[in-house]
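Removed: one protein chain of the complex. Kept in place: all other protein chains.
Lettered A and B in written order, each chain numbered from 1.
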Amino acid sequence: MNKNTDNSIVQLASELRWKLGDNFHDKLTEGIYTDASLIAAQAVEEHGKKRNYTLDSKIDKIVTSKKWGFPIMIGILSVILWITITGANYPSGLLFNLLIDTLYPALKSLAAKIGMVWWLDGLLIDGIYLAVAWVVSVMLPPMAIFFPLFTLLEDFGYLPRVAFNMDALFKKTGAHGKQALTMSMGWGCNAAGVIATRIIDSPRERLIAIITNNFSLCNGRWPTQILIATIFIGALVPASLSGAVASLSVIGIALLGVAFMFLTSWMLSTTVLKGEVSTFTLELPPYRPPRFWQTIYTSVIDRTLIVLWRAVVFAAPAGAVIWLVSNVHIGNLTLADQLIGWLNPFGVFVGLNGIILLAYIIAIPANEIIIPTILMLTVANLNLVGVGSGNGVMFELDSNLDTANVLMAGGWTVLTGVNLMLFSLLHNPCSTTIYTIYQETKSIKWTTVASILPIIMGFVVTFLVTQFWHIFIG
Amino acid sequence: MSQSLINLTAFLGIALTLWLVAKALSSKNVLQSKLKKQKTLTEDILKQLYHVEQSRRTATLDNLAGALQLRRRNILPVVEAMTTTGLINLNDTEIELTEEGKQYALKIVRIHRLWEKYLAERTGHKPSEWHHLAEKMEHKLSEEETGKLDSFLGNPMFDPHGDPIPSELGEVNTVKWTPLPSYPVNKPGKIAHIEDEPGVVYRQILNKRIFVGSHIKLIKANNNEVAFICEGEKHRFSSIVAANIHIEPLSEDEAFEENAIRLSALKAGEIAEVIGLSKECRGANRRRLLDLGILPGTQVEVDLESPMRDPVAYKVRNTSIALRNSLADLILINKN
Partner (left out) sequence: MTTNQIGCEDCAFHNVNSLKKLGVDTSDTDYVIALAGNPNTGKSTVFNALTGLRQHTGNWPGKTVVRAEGGYLYDDKKYKLIDLPGTYSLLSTSQDEEVARNFILFGKPDVTIIVVDASRLERNLNLVLQILEITGKAVLCLNLIDEAERHNIKIDERELAKNLGIPVVATIARTQQGIPELLSTIRDVAIGKIICKPRKVKSLSASLEESVNQLAKKIEEQFPGLPNSRWVAFRLLEGDERITEAVLNNELKELV
């Protein structure tokens, strides 16, 4: 575009601005609103004196009351999480049955029939297909349950009230009340939680919410927590108590995540984000009955499928990588064994091991495939016979006991289990979330901070736990 | 077990070292070249001399060193260099700015005050942080950058504390303020300026939510203490603190808001009318409140209190808007 050499307009503007003083915006807005009142007064006719807000204010009095506000909120959230976790089991099983137990062998035999080269068959079916199928079957059902439920609350108008109730707490750490909502959304999926931060209209608070969303234990991590807690922590107490103790320890980890979220919010708002612009106004819209079926339909389309698609896009290449590291040999060893050897000293140093670290690197697209990858790597690394389905082929075992046996053979102790639970909470976001953070912030700097910060915390925490464990427990 | 203790000790050692390095890096003097340090010190001395002359006192090497919290022997070489370059005159023990030195000092003051204005309008930094940040920035901006900043901010005349900003040509508006303790009792006035140094006193004033632009009425003043009413609240300050608040009389078209209180003081069931937004409500927050229609004359009432009574939702133009108390403090209302 050709540059305008004549900037007399801009000059005149600054002269006039100087003359008008610094309350131009005040004066302009007053002028517009004066017009607005005149026009409204001529067009609006109010019958009767009072507006009819009785039902709205009755609901509001209850859901924001000192006595009932928090219990109602915690109750609703617990019910949603419970429905999601238990309700997802059945459809997840169906999908798993279809995609992995039925379709996968069918594809394998088809490949054998047409005489596909072993490495192509491995890369495509064992690597890419399996990773994608796994992500779909584990990720889709919980999201398809969680998001519509959440969206119904949103459409009804309840969520702004949650932000209203919670703001005092979040304000203390420099965050926004609406972060309570993006945090809860993160319990479903961090990528969706990061997208949800759009509701926060203050730049500083939105960045805080984006960076700390990863501390919400997402759907992909709940099953890992439950499995490891059952195997290692449940086993410490009598069988009758083990279920309860395991559940409590998972809830404990989720609450620890909330604590880290607050801590990190506070750290960010008092250091690097100190100077960012911060505002707070929150409109409490009237309650409106949600349109049930439309909400279900749209939230599946808008949220679930978009996030799932992103996850699939990332899972496919990761599946290839997972298969390749287990099948490419350097000298006598596979690439995986080489890498495990290198990572092991550091892994043991922080109370984990090389296999866990490698699994977290190559299974970065989705937390859902961490456990299958760990199992596969353990079996391949130790050359265990009779378990698993071959190099580079992820698997899961039907019974916790079998899983425990594989992990114990890999040298796992209660300490490893505890550290894995901690590390599962405190590590870099999955690549889908990292990509989403970049999309939302358009900033390499903040994406890096959001990715690196939790993993540093994870290493520090597991390291400290390990050292104190050795000192006090042995 | 002993290995673990060694590990932990090493970890603490590393963490401590990192902490110290970070702290050293963020403090202002490390890592600066000698030349830069000298420039900074020169400018600090000029500014200090300007302030001393403004308050009609005289400066000596000793009280200069004292004000800058440096040793006499540390500033001596710089003072000597400044004499040779013609920025200051040294008569006996007295130090004076030359005309050239005064112009230079005004440039520094100009950047300082512009930057405070910038921090107030366009960032989320707290008032107590402005001074410190501007102290750093005043040595960094070039003349051209300062000019750009000035027009970006819309050529402001006053900084957020009420101090006049020198123009590009070094002209300063003169101001007529009276320190609060010597302002006539019972005569309405408004706060024109709040001194931001020393920081301890400034924070004490900020904590009482007393801002530039607020209307004020002195009730009682003696040698030790002043009592006054500001935005519906009664305050008592020691005279030393109150002397950092400067008052000017209301102009003719301004009416004293006798009954003004803060919106945050409105109770459930009461109806009030907005008088206006405090000057302290700036930048994005001010624009948002205006956009929501919180303007002089607008009716407000409490709609809903959150469990911890912060935020509170107010009914404004038939819409329920939740505001934090810290923002509602800056909205002045009149209960009828």
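The rule is simple: contacts are C-beta pairs under 8 Å (C-beta built on N, C-alpha and C of every residue); 3 or more make two chains touch, one makes a residue touch a chain.
If you're wondering where the values come from, they're calculated on a predicted model, not measured in any experiment.
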*Can you work out which residue in A:Ser57, A:Thr270 or A:Gln294 touches the chain that's missing from view?*
A:Gln294
*Which of A:Gly75, A:Pro105, A:Pro286 or A:Pro345 contacts the chain that the document leaves out*: A:Pro286
*In the complete complex, which positions of chain B touch the hidden chain?*
151-154, 284, 287-288, 291-293, 316-319
*Tell me where the left-out chain touches chain A, residue by residue.*
1-4, 6-10, 12-14, 16-17, 19-20, 24-25, 27-40, 42-48, 51-53, 151, 154-155, 157, 159-160, 198-199, 201, 203, 283, 285-286, 288, 291, 294-295, 297-299, 301-302
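As a working rule, only the chains that are shown with their structure count from here on.
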_Residue numbers on chain A that touch chain B, as the complex places them_ = 14, 17-18, 22, 25-26, 29-30, 33, 51, 57, 60-61, 64-66, 69-70, 164-165, 167-169, 171, 177, 202, 204, 274-285, 349, 463-464, 466-468, 470-471, 474
*asked:* Under the stated contact criterion, what part of chain B meets chain A in this complex?
replied: 1, 3-5, 7-8, 11, 119, 122-125, 129, 151, 154-157, 277, 283-293, 295-296, 303-308, 310-311, 313, 318-324, 327
